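Next up is a structure, given as structure tokens.
In this view, the complex is presented without one of its protein chains, the others remaining in place.
And then subunit A:
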Amino acid sequence: MMTRPGLDHPRLVREVPLLQARGLCRRYGAITAIDGVDVSVYRGEVLGIVGESGSGKSTVLRLLNLEEPADAGTYYLDLPGYADQNLFTMDRYYRRQIQIRHIGIVYQNPYLGLRMRHTSSGNVAERLIMAGERNFATLRQAARGALSASEFPLERMDDLPIRLSGGMQQRVQLARALALRPMLLLLDEPTTGLDVSVQALVLDTLARIQRELQIATVIVSHDLGVIRALADRVMVMRHGRVIEHGLTDQILEDPQEAYTQQLVYAKL
């Protein structure tokens, strides 16, 4: 086995990461889904999480989205007024407020992220209503702006998502996720299941939005091509633990662990 010295702490980058989570653990009955996972993401940065099904990568995302509790671990977002608060131990009301205002999520399955019997613009506006906006004209205008930023064809903004193609459904999810200008964007296999050509367009939209908004993004995908196109850094997960992490090109071109080498060399 090759041993190499560990990497230093950041010295040139002085800012605090937007997201800092330590020691995340989550069990479902006898099954340990994740066990001691650390995550940090800076503003303007995209962190990729790769690993096979059941490795725990989606569980990490659900915890970061405050959808379910952690059995152990701490979670800090560097937000005004909340920077010293472990979000896991915070009051449910505030946790919900942070989830609505500062975290956006796009799921692989649009049925998880969208109400199929509400219009597309209504789906986006709902997010603003949850944050307290009540003026119809404002809601409509904001929904239009968010959909347009996600490159959704506006002439279809009053269609039901169920009538839309998979690529357009993902754009509605993205518009909904970004409607309140969150600090953190979570993407769970956002292009899996889309046609290759549609996938390329959605990836381009994601890359542009990432550049323009400078948000912190975590993307989970088993598609290494998607990770290469979007992520600055990558974490490799297996059996609920992070086995390797590094710069995206380094993980893909010079993977150190046996499992990562298999994963990378298996790519077509």
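Note that contacts are C-beta pairs under 8 Å (C-beta built on N, C-alpha and C of every residue); 3 or more make two chains touch, one makes a residue touch a chain; residues count from 1.
Simple rule for what comes next: contacts and distances are computed from a predicted model.
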| item | value |
| --- | --- |
| The complex's invisible chain, by UniProt name, from "ABC transporter ATP-binding protein", "Phosphonate C-P lyase system protein PhnL", "Formate dehydrogenase beta subunit" or "Thiolase" | "Phosphonate C-P lyase system protein PhnL" |
| Among A:Asn109, A:Asn135 or A:Gln261, residue touching the chain not depicted | A:Gln261 |
| Which of A:Gln20, A:Asn65 or A:Gln250 contacts the chain that the document leaves out | A:Gln250 |
| Absent chain, residues of subunit A that touch it | 1-2, 4-13, 42, 45, 197, 200-201, 203-204, 207, 211, 228-229, 232-233, 245-247, 249-250, 253-254, 256-258, 261-262 |
